[in-house]
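Got a structure for you, questions after.
Every protein chain but one is kept in place in this view of the complex.
To keep things simple, chains are lettered A, B and C as they appear, and every chain counts its residues starting from 1.
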Amino acid sequence: MQFFKQRRKQTNKENVPAMEREHKQPEAVVLSADITQNIQTLQTIYENCCDVVFRSFRIGGEVNATILYIDGLVNVEQLNIAVLPSLMTKQAAEATTLASFLKESLPVSSLTTVQTVAECIEQLSSGSCVLLIDKQPEAVALSIAKWEKRSLEEPTGEGVIRGPREGFTESISTNLSLLRRKLKSPKLKTKAKTFGTYTQTTVVVTYIDGLASETLLEEVEVRLSRIDVDGIFETSYIEELIEDNPYSLFPQVINTERPDVVAANLLEGRVAILQDGTPFALIVPASFYSLLQSSEDYYQRHAISTMIRWLRYLFLLVSLLLPSLYVAVLTFHQEMVPTTLLLTMAASRELIPFPALVEALIMEIVFEALREAGVRLPKQAGAAVSIVGALVIGQAAVQAGIVSAPMIMVVALTGIASFTIPRYAAGIALRMLRFPMILLAGSLGLLGVMLGLLLILIHMATLRSFGVPYLSPMAPMQWEEMKDVLVRVPLWKQNKRPRLTGTKNRTRQAPNQKPDPLEGDDQLSKGGQS
Amino acid sequence: MKRAIICFVVSISCFLLSGCWDRTELNDLALVTGIGIDQKGKEIELTAQLVVPKKLGAGASMGGNNSGSSGGATIVRSGTGKTLADAIAHLQEKLPRRLFWGHVKVIVFGEKAAKAGIRAHMDFLSRNPQTRLRSNVLVSDKTAKSVLELLPPIEQSSAEVLRELSNSQILMNITLKDVLQMLSGETGAAALPMVTLLPIEKEKTPLETIAYIDRTAIFKGDRMIGSIGDKLTRGALWIRNEIEQANITVSLKGAEGKITSTIIRANTKLIPSYKNGRWKMTIDITSRDDVLLNATNLSLYNEKHIHQLEKALAQATIERVNATLKKVQKEMHADIFGFADVIHRKYPKQWNRIKNRWDDIFPEIEVKVKANVVVQRPGMNTTPQGIPEDEVKK
Amino acid sequence: MNTAGVLFGSIVVVVLIFLLELPRFRRAEKKEKTVFLVLLALGMALAVVLIYFPDVPGPTQLVHYIFEPLARVFKLE
């Protein structure tokens, strides 16, 4: 596929001369039959780790054994009540083989035998207990992990009025279970990988077999395989390492904390990347319009969703252009404003010491600062500083004659407009772009605004996200796809999957599902009720 | 990284370079709402009516403590020079702010200036990229300055007053574009609305009187040759098919009192004809009216009375049109009705032959006026109100 | 605008183009490098000529000279 022609050179990694990255050599050691040696090896590895517990005991009072676990990751209660007693009882020694004994009498569902020190460490980190037994060249890992985690909550970043209210949490297994509960088909594939030399973070690539195209999957694999970092704490790390244009302001990947969004996108043939430790999942490929869609668009009535989408597109332009248009009109094209309005503006600007351009810049920067402060401030103080604070400051600034009243309106409207964009990442990109736009408007008026707009469009037209043109389906035009961009057509008309991602299996549902009581065999509407 | 720095430096320097050039702050503009052009001896005097936002702001934002000084939001400044551009340059010298012509509503010519010719001024006004082709053009019976100086009690500026009056379509409504079209058209004549100053009332300052449109200035070529009053103007509007609002009052035979009707829709057709080397023009007027006032004792539910009324109305219209024709066609010889265009459209070949002699031919054209008035509704009353039932003539 | 300013400006433009394209320039083939440099030099030379002799007849005059007789035939004025 020609989209992927710019596949990155793999040479980068080899060029680096055997980096001083810590080698995994000591852990590659195979466990020996001597338990003391094993314990010693592990103790040196876990030197100065107070949370690693070594508990020695005898199985059935005869065989030396040690159980290792990391405090806080393991269900100690189960260990105390179920595992240790059954190991310590007499019968243990009477069993024919150790393996059969463990299988028969340990009340733990998942048992793994491990051969190497490295595996031991991996099991310990993921919350298993490792059981070392004397004279055995292998250990047994009992997975009785349990750690504190957040319960399911409504995602705060993507609220809906109608729609499922559960969001992802920081635990990957919970997230996968949420997803699995929505897509019960075995075609939902989840491929795990581990990233981060130190963090050893689990990253899961999920897709639906038969819907996601192989080229896309392959591309995701290739890009992920290039990642070699020491730690990953958020999917944004992955995003930054796999996106197409690292310099762009625009997000080229959708991030969401809603399982329903991920599930719906998987059904359109996209690929999702989940990561342990963060509620945010990545979805690729993204197009600009997919960033302007909210999951609720599909849960509300279609006509209303269509209108709300248009409103969103309008306010997208407002959030990008309003301050620059204001500056351009006020300093270059005064004839455009109706006379009465212009006179009102002139009257309110009469005592303002700054040029309109400076005024706009000051106020926009103040607004951004207030927004940022609102996010960072402790919750108790945050509310006071937010919009209310802005309004109070604005009112005072107008009365003091520092800023004109129309400017405050423009800034407030711009700020609000940028929040109508459902994806925060896209909204903030446009908010940042309005600063260069204001500067352009201040130097070339509407011409400058247009040139700036063209530059942004050129950039967007050049962008691709995993082979999909960023502006599709607008450009390149796919009229068929506009049903989910210009409008949101009713569900019974969305019979085909999007062309760019769902090429493998185009048909989404049975045709002719438009409800039509008079045509169908609906008993009630035929007047057949007695 | 290096490229980022270069891009940043370049964009910043571009921005700094362009700081001056065409950027003008609103605070540095003098907003002109009306232009007056007068002839002072050999020189042109240009009067600009400027809005002072400071005075507006006092009324608008500070809570109306001194908003009583109504109409004081405009001032008038003049400059003189050999040409209009010269005069503007002189005017600009006297002002701390840059003149801004983008909001010019009206252009007023003093009578003297109009008589001296307006072509050069028109050229300037349409050449300037700031002025609007939609500005209304008027002629003042005194100086243009005296009109713009007025401080109207209702509107913000006298320019606004004149524009509203023009747009109300009772008399002529002529924009800069229309003037340009008339001047460069085949007719060689133009008609512009004319402003009259009302005499000053007692106990009022001279600036508190009002100006209103009640005449029409007739131009031949680009010079004003005379003017006609409001009645004749109506006649002209009838012929030009521009009548929008008009009341016609007639009295009927055999009844005392008068009936006034108002025009709902009117249409005029000019039909030229050419026979034996003579040009004839038929003016065919059709109008639909409603009765507005009935001071007679006639019941308008009688068809006979309606016919009578219709005839009387038609007659009144014809008389009005004829009066206008007499004055404008026969005395002034100015084709403000667009006869030339009509003939040109209908008889393009013959037109090319008579084009150069049009000034001689126009006064000789025989004009026949036909009017057809249909009264549609009697208003809210059936029989006349306020008289006993038996006095009503059924 | 004064000539020195324009001259300085065009030098800045040429240098900027060169700097901006430097990464691509390094990777390019020899032929492309030559074409790139020749085009830039042409531009600079033309800029200098235009700055000092702004009225030097250009392509427009040439074309006009060739085709004007035809225009006269069709009486386009």
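Basically, contacts are C-beta pairs under 8 Å (C-beta built on N, C-alpha and C of every residue); 3 or more make two chains touch, one makes a residue touch a chain.
Rule of thumb we're sticking to: contacts and distances are computed from a predicted model.
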{"item": "Name under which UniProt lists the unshown chain, selected from \"NADH-quinone oxidoreductase subunit K\", \"Spore germination protein KB\", \"Glycerol dehydratase reactivase beta/small subunit family protein\" or \"C-type cytochrome\"", "value": "\"Spore germination protein KB\""}
{"item": "Neighbouring displayed chains - absent chain, whole complex", "value": "A, B, C"}
{"item": "Residue in contact with the excluded chain [from A:183, A:450 or A:489]", "value": "A:450"}
{"item": "Listed residues A:286, A:471 or A:485, member touching the removed chain", "value": "A:471"}
{"item": "Chain B, residues in touch with the chain not shown (by the definition above)", "value": "14, 17-18, 21-22, 102, 129, 132-134, 175, 177, 180-181, 184-185, 341, 344-346, 348"}
{"item": "Those residues of chain A which, in the complete complex, touch the missing chain", "value": "2, 5, 329, 332-333, 335-336, 338, 444-447, 449-451, 453-455, 457-459, 461-462, 469, 471, 474-477"}
{"item": "On chain C, residues whose C-beta touches the chain left out of the figure", "value": "1, 6, 9, 13-14, 17, 20-21, 24-25, 28-29, 31-33, 35-36, 39-40, 42-43, 46-47, 50, 54-55, 58-60, 63-64, 66-68, 70-71, 74-77"}
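Quick note on the criterion: only the chains that are shown with their structure count from here on.
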{"item": "Chain-level touch network, classified as line, ring, star, complete or other", "value": "line"}
{"item": "Chain centre separation (chain A, chain B; CA means) in Å", "value": "66"}
{"item": "Residues of chain A defined as touching chain B within the complex", "value": "330-332, 334-335, 339-340, 342-352, 355-357, 405, 436, 439, 442-445"}
{"item": "Chain C partner contacts - residues on chain B that touch it in the complex", "value": "3, 6, 10"}
{"item": "Chain B to chain A touching residues, read off their complex", "value": "11, 14-15, 18-19, 22-27, 29, 31, 33, 51, 53-54, 56-57, 60-61, 73, 100, 102-103, 105, 130, 132, 156"}
